[in-house]
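My questions will all concern the structure given below.
Removed from the display is one protein chain of the complex; every other protein chain stays in position.
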Amino acid sequence: MIQHFPVAAVMLLFLAAFLVEIFGSKNAVVRNVIALEAATISAVLIFALVKPILIDGQVISYWMGNWAPVSGYAIGIGYEIDALNLFFALLVCATFWLSCVYSIAYMKNDRHLGHYYTLFLMLSGSVLGLVLTGDVFNMFVMIEIMTFASVALTAFRNDSDFALEAGFKYLVIGSIGSSMTLAGVALLYGQCHTLNMAQISAILAGRMTPTSIMALGLIIAGFGVKSYIVPFHTPAADAYTTAPTSISMVFSGMVNKAGVYGMIRMVYVVFRAMDKSSVQMLLVLFGAATMFIGVTMALTQHDFKRLLAFHSISQIGYVITAIGLGSALGLTGGLFHAMNHTLFKGLLFLTAGAVLYATGTTNLDKVGGLSKKMPVTAACFLVGAFSISGLPPFNGFASKWMVYQALYTRAMESGNFVYALVTVVALIVSVMTLASFIKVTQSAFFGQCPAELKDTKEVPFSMQLPMIIMAVLCVAAGIFYKAVDKFLLNPAVNASFNVTKYVDSMIGEGTAAAAGLENILVNPVEFSFWNPLVWLVLFVIVFAAIALVILYGNFARGKVLEPDTANDAKYATFFSGEQEEFSQVAGSDLFWGFKKDWKGYYKVLVGLHNGNVNDYSTMAIIAAAVIVLCMFIFMR
Amino acid sequence: MLKELLNKSSMKSPWIYHINSGSCNGCDIELVAVLTPRYDAERFGFKLTGTPRHADIVVVSGPITSQSKERLVRTLAQVPEPKCVVSLGSCPKSGNVFKGSYSVEAPLDNYVHVDVSVAGCTPKPEAIMEGLYKAAQILQEKREAMNK
Amino acid sequence: MIIVNYIASVFLIVLGFYTVCMKKNLIKVVLGLGIVDYGVNMLIVSLGFNAGGTAPIYQLSDLLNGVAPTFFVDPVPQALTLTSIVIGACVDAMALSLVIMIHRKYKSVNADEVRRLRG
Partner (left out) sequence: MFNILWSLFYVLIFPGALFTVAVGLLLAGIDRKVVARMQHRIGPPIRQPLYDFLKLIGKETIIPKAANKLAFLGAPFVGFVSLALIMLFIPIFGFTAFSTSADMIVILYLITIPGVALIVGGSSSGSPYAGIGISREMVTMMAYELPFVLVLLTVAKKAGGVSLAFSMDAIANWQAANGSMLFQWAMIPAAIAMLLVIPAEVGTQPFDVAEAETEICEGPLVEYSGAPLGLFKLNSAMKMFVMSALFVSLFLGGIRTGFILIDAIIFVVLCIIVTVLCMSTIHAISARLKIEHLFKFYWTFVAGLAMASLILVWCGL
């Protein structure tokens, strides 16, 4: 029974996609019910797999149409779910469910919502299929559906010229990536005469040929495009900005996680190339470039969503760096950061969406003082911002710590100075991330409220709910990091290092042993930097201090809402004695000193992001060529 | 006990905010002289702050020109309690040589309660020191009154 | 000789990439993407082709019992190619429709003019 769950979850989403188009294009209630039901049921189906796979350690394999392997050769399309798949599937499910809830209120003023939900469900289904499948070509098909749906959703608000332009760029770069993946898959088939990942893994174990090296290079490039590492990131920034925010959240929460998943699955499981120092160095360098360029571009943005888009790119840099290290700690950190990225970046996109919904703009120079109008959104935003900057009680801290620890341990072990420099970059990027979120905090949520936003209202509850859920998850993942590591990360890490079980349950007992695949048991990461007790005591201190202040501080806050005190100069902002007036330090004015010192760098960088689709494609193709060449030169 | 400590320390650390309401700069220079090594008001804890929100003692110099009057009153309102107002030099007290001018609205007492007046054109730094010290004592009295 | 296929497919891929990178006209960019697709498809078909092989139409049991001749053209790549052609066609249609919409908004299909999102 349970082995039908994964495929049912995928099928259900695709089925619902068509049902929405048939029945729901006119009626909003039917549409919402179908979409939400499908999302919920398929999420429940996936969550039902948690016990057998993550806790009992089973691997579920499923053959489409019962085309089981014949004499050790896989001939059908197989779905295979181990802890690694399921980890990503859970992220995907959580993301599309929350996004679906959020969409209902957020999108209700748009037209053609039938198409929206169709595409949304297709996107969800394809990403879910991508992470659950055990077949390389099926993976490619899912990537294509994903790209197709993403492009259509990016250009969904097609009355905006930006959306169309972003959709087109996304399509071009995305297709280049898909073509590379397809070429890689083709070469892999030519080498192994099978498309099943487990079998390819068994065949390729320890026997890399030039063809498979080429295939690995192409596939890394292909998934690099899907996870938007620099220099493939250019369309991502545009697409995240212009897509409806519920979709931006899906993009950063699951579409680029699909790329990360593909990268891990291919490098760790299928090719088992994670112990090759050239692959490690390549991924780490690309990751470092991604995080640095992403964050420095984000610092100059003055559009809320575009800023978040560049941060999304930057955080994926951390993930790629961490998984590129090929060590257990690195992969744990990478997976944890991927999960945290889904949580906090989804949360931040939702708050951006809430700001857009409430004020009609995401331009940071035009908003301000929203924290008094939208307290829930502001609180959620702060949680997300602190999480992404890695401040201690939140989840970003634990995962970033693992990334640094893995990087610097590797640097000390291998004596390679490059890794030490990457550690420095990672630490600096963290503070720059904080800086750009401070910019948003100051210019959107704090500061002064412009006159035209005086009537701003908090968003409806169905939009608040996903934000609150994600904020709570952010804090919980930071506090109960040990449970997360034990029940989610460690099984996934074990699954990606130990493929015997994966291969055996797919192809048949003994295949792995015959191919010479071995198991290395990975122990849970030993955390010792955190003692929840300390925090408990600290809260006591805080309350004691607050009590002290309340007792002796003589708080004298007038009731500012009353008319006579509203004009009381005592509670007005200090303007060197002038009458209070609107004066907001807007987003683009912040960090002037920094930008002045970095003028030359920004000139080059902004020049590279020139918006020309030809230049973007050239960058992408050159990078792909570099990846393939590096593979060839250094893998031998 | 803590209350006594608070009362005592309000005298020991009076922070000054200085408002120039059209002064000729003579008094301003003398006020700065008070903080220089020769007179060193910091040994009593005096410190110049940049914003009225931090201030305990507001030092007003100049004859209150009509342009600055509104700003002066608004800034004085923004100082948290307990606070002391010190008028520095003869100008804020009487208008001095500017008295009778169409643009001078001199006595500061018309707008706000002045606790200490330091007379002179310009007052000597020693006089300013004494005035500020008296203001600090008044500050402590006000602080004690706040508890009742 | 079958190597001609591989040379041709690589040539098509390179040509497609060249078109995507160098041609300013968005429609030509879309054509370039198509050409890349065809190149990759040709690569896949060539992988499964065995010169002189027969058509792969057998029962599984025949194959296992050794009744059927074992030298045949691999059917899987052909299936893959079909799938990939269909997907490619969809993507091209989508891209062209986007170009049409872009032309309406921007009054141009020149890549140098369709770049309002940058920096």
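All chains are identified by letter, namely A, B and C, in their written order; residue positions are counted from 1 within each chain.
The rule is short, and it goes like this: a residue touches a chain if its C-beta (ideal position, glycine included) is under 8 Å from a C-beta of that chain, and two chains touch if they have at least 3 such contacts.
For clarity, every value in this text was computed on a predicted model and none was experimentally measured.
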Contact list for the unshown chain, restricted to visible chains: A, B
Chain not shown: contacting residue from B:Gly22, B:Gly62, B:Pro82 or B:Gly95: B:Pro82
Of A:Ile428, A:Ala483, A:Val606 or A:Leu629, the one touching the omitted chain in the full complex: A:Ile428
Candidates A:Phe162, A:Phe591 or A:Phe634 - the one touching the absent chain: A:Phe591
Omitted-chain contact residue, chosen from A:Met412, A:Ala514 or A:Val606: A:Met412
Chain A, residues in touch with the chain not shown (by the definition above): 369, 371-372, 378, 382, 386, 389-392, 397, 400-401, 404-405, 408-409, 412-413, 415, 417, 420, 423-424, 427-428, 431-432, 434-435, 438-439, 441-442, 446-449, 526-531, 533-534, 537-538, 541-542, 545-546, 548-549, 552-557, 560, 566, 570-576, 583-585, 589-594, 596-597
Residues of chain B in contact with the chain not shown: 5-7, 9-10, 12-13, 37, 40, 42-45, 48-51, 53-54, 56, 78, 80-82, 143, 146
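The rule is short, and it goes like this: only the chains that are shown with their structure count from here on.
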Shortest path length from chain B to chain C (each step joins two touching chains): 2
Greatest separation from chain B - chain, by CA centre: C
Chain centre separation (chain B, chain C; CA means) in Å: 83
Geometric centre distance via CA averages, chain B-chain A, whole Å: 58
Multi-chain contact sites of chain A, meaning residues that touch two or more partners: none
Numbers and ranges of chain C residues touching at least 2 other chains: none
Complex contact set, residues of chain A against chain B: 552, 554, 556, 568-570, 572, 574, 576-579
Chain A partner contacts - residues on chain C that touch it in the complex: 13, 17, 20-24, 26, 29-30, 33, 36-37, 40, 43-44, 47, 60, 64, 74, 76-77, 80, 83-84, 87, 90-91, 94-95, 98-99, 101-102, 105-106, 111-112, 114-119
In the complex, chain B residues that touch chain A: 2-3, 6, 19, 51-53, 68, 70-75, 77-78, 80-81, 146
